[in-house]
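Note that this complex is displayed minus one protein chain, with the remaining chains in position.
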Amino acid sequence: MEAINTTQTTENQYLTFILDEEEFGVDILSVQELRGWENATPMPNTPDWIQGVINLRGVIVPIVCLRKRFGLEDREPCPTTVMIIVKVASGDKERVLGIVVDAVSEVYNINESDLQPAPSMDGAISIDFVKGLATIDEKMVILLDINKLVNEGVLAKTDNEKAESVSA
Amino acid sequence: MSVDLEQFKEMFYEESSENLEAMESGLLELSEGGTDLDVVNTIFRSAHSIKGGSATFGFTSVAGFTHVMEGLLDEMREGKREAEAKIIDILLESVDVLRAMLGSHQEGEEPDDERANILKSQLVAIRDGGVSSSSGSESQAQAADSSSEVSGGTCQGWNIQFSPHEDLLQTGNDPALMIRELGVLGTLSLEMDDSRLPSLDAMDPELAYLQWNMTLKSGEDGNVPNQDAIEEIFEWVEDECDLTLEAIEEKRKSPDRRADERRQNDRRQGSRRGGEAGAKKTTQAAASIRVGTERIDAMMDLVGELVITQSMLSQLGEDFDMSQMERLRDGLTQLERNSRELQESMMRMRMQPVSFAFNRFPRMVHDIGQKLGKQIRLEMVGEDTEMDKTVMEKLNDPLVHLVRNSMDHGLEPPEERIDAGKDPEGYVRLRAFHQGGSIVVEISDDGRGLSREKILGKAIEKGVVTEKDAELWSDEQVFNLLFDAGFSTAEKLSDLSGRGVGLDVVRRNIESLGGRVDVASKFGEGSSFSIRLPLTLAVLDGQLFRLAGQTFVLPLVSIIESLQIRKELVGGVGSNAEVYRLRDQYIPIIRPASILDCSDKHESLDGGLLVVVEWDNRHVGLLVDELLGQQQVVIKSLETNYQKVPAISGATILGDGKVSLIIDLAGLFELSGLMNDRAFRIAA
Partner (left out) sequence: MAKIMIVDDMASMRKMVSFTLESVGHEVMQADDGDVALGIAQENTFDLVITDVNMPNMDGITLTKELRSIPSFKFTPILLLTTESAKDKKMSGKAAGATGWLVKPFDPDKLLATIKRVLG
């Protein structure tokens, strides 16, 4: 946090994680905590990328498998598999969800002005959920718009997605 | 010594409101023609308790008021007075006044006695045969306090002869203690008379034989003992002794001690009242919750466990090395479980029976029924159904509105009912029950019902619907128009409901709680409004069962029985539908495992376990793998962080910390396609 702001633009902290060898980042302010992977209670009649629900200190929290959500190849959990618990404004309240990723990576300070718009990507990661791309030490980091992901990619579209996942 | 009474006042207020409630419901019972002596006794006792307490805590006007009520109730209790409607009404009004008076005290304000005084004189008038005014009986109480002054000259002291009867000891009184008390009042000289004492062998140690002649004079302070004080010492044994009291007189003017004393008393009371006012500011009426002791006990147990875990962990921390890692982990797991259970137990305390919300209605229905000139019977079902306290508080206003709505618009006046061939007395029924993880509160009546034509007419007039489309609308759609803003069937409004609040507000309130309200009606037969509230937390008696390795919860209340399937009783209807012969009826079998997509396997029915549930008056068999225990579970909504899941009404956390889903039968049947199934119709 010692970085000196020479420009007027804001700098945000991002937590990055690995998913299928790509590095993704989410605004650290939306991250509530990290949890080791655990078996969730599956829920019937939900999209397959909803892994189920867990008990987070008495609160029922749905768990999203991000690999499946992005249409990536599924993988058995391993010791680095982590659930990132995020807190997201949704309508007039806050929702808490867990996102399963392969591993957490780093925390970076990223200047908003350094973000590049996401090119249309082939593959399942909808461009809608990408806030922008950042380059850090020659590496590309895909910054996700976690609010959008949760509100549009997880909650509202359930019926459509379900149809998709069934037909896929 | 000084004891601060303040801390007991809060308790007294709470008890008083319970007592007032008891009086109110008792009076209402009497007003409906009840003659049960127990009821009268309960009312009397409640009034009496309030009187005693309010006198003790210095609320003299409340005490005075209850005193008059009590007198009347006492006459009723002893059969000297009939429970006439007029008296009941005045007593009911008195309950209101008492409530207001106590409320003022609680707020630290002086109650407005005006209404109380008017009512009090009415009560007195009834008591005195409806003729005289209050003055006569009121002065009586004051007169009692002035007692005979010693006549003639000044009193120097007393000669006292005290002869206990033999049985005086039997009541726990002790002459020695009385004499000791006399000694406190002044300088006592005494002479014991043992002439009645029998010989040792004839003596019964349980009897009193001794007598005393005493002289009591002024003590060190120079004050001559007061006659009242002396008599007070013997007050309890008046009938168990012979007592003579003679003043020793001398010609000297004595100071008016009584007046002195009174002044002192006044001062004392004055200062106490001052202290009261000071302390009042800090005791704001705190919101309180009444919790059954068994829930407190359960919580206490949990706290006990927590303490054990804590001491185990701190012991472990004293000299920790890596070999104890396992134990540390166990300890932490235990700690986590303890805190979770404690949290749940705390949440359970917030659950209150819906009767808390229903309780106000008997009175309200009684009063409004009278005003409207309608005969209304209030029926309440399922008052024990529990719901979260905060949800209940928000349910209050919509409930009141809908009940008034039923009374105003639903129920007809008696003549109209008779003309329609109905019982002149109509009913308003409040019914609460759990259904699929929701709480449903129904407000129904057997009144005139809703008129589809009238509502549609209005809707067409307002341009809500075209005449052509209107024909296609279902009754339900039409009736639900009532909840739209600005839609009121104004011609039916009575003076009581012209309060500017419409059903649209009711709907908004309920929807803001995440609930919904529906109406069903049959013209001429009545209407029924049902409020359905999904519960973020509610307690459910659950039956745990296993399905494809996963544990689910079924509401225990919907289970009729469970049985082992016998192959020969299984029948097939059509291609997939299976039915089971249960005694003399066929019930459809459904397989939750495949509906809830936990398993694709089509298990053989033979020898399987069938749980027979009742839903919507129909019986259905659910095929399950294994039945586990029954337990109370706290329902948690899936919608807090996710959204509604078909056939699942919520989740709960089991003892091992795992999440288990609660089955919503209505949703399950819907998914199973049973609703349209021929078999279901056969079974129904």
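Per-chain numbering from 1; labels A and B assigned in written order.
Just so it is clear, contacts are C-beta pairs under 8 Å (C-beta built on N, C-alpha and C of every residue); 3 or more make two chains touch, one makes a residue touch a chain.
Keep in mind the model is a prediction, meaning the values are calculated, not measured.
Considering the complete complex, the chain that is not shown touches B. The chain omitted from view is touched by exactly one of B:E29, B:E70 or B:E578, namely B:E70.
Remark: the omitted chain is touched by one listed residue; of B:L28, B:V97, B:A116 or B:I233 this is B:I233. Of the candidate positions B:T56, B:N159, B:Q585 or B:S604, contact with the unshown chain belongs to B:T56. Where subunit B meets the omitted chain, the residues involved are 1-3, 5, 7-9, 11-12, 15, 42, 44-45, 48-49, 51-53, 55-58, 63, 67, 70-71, 144, 169-174, 176-178, 181, 206, 233, 235-236, 239-240, 272.
Convention: only the chains that are shown with their structure count from here on.
If you average the Cα atoms of subunit A and of subunit B, the two centres end up 49 Å apart.
On the subunit A side of its complex with subunit B, the touching residues are 40-46, 50, 52-55, 57-62, 95-97, 155, 158.
Of all residues in subunit B, only 339-340, 343-344, 550, 595-598, 636-638, 640-643, 645-648, 651, 653, 657-661, 671 touch subunit A in the complex they form.
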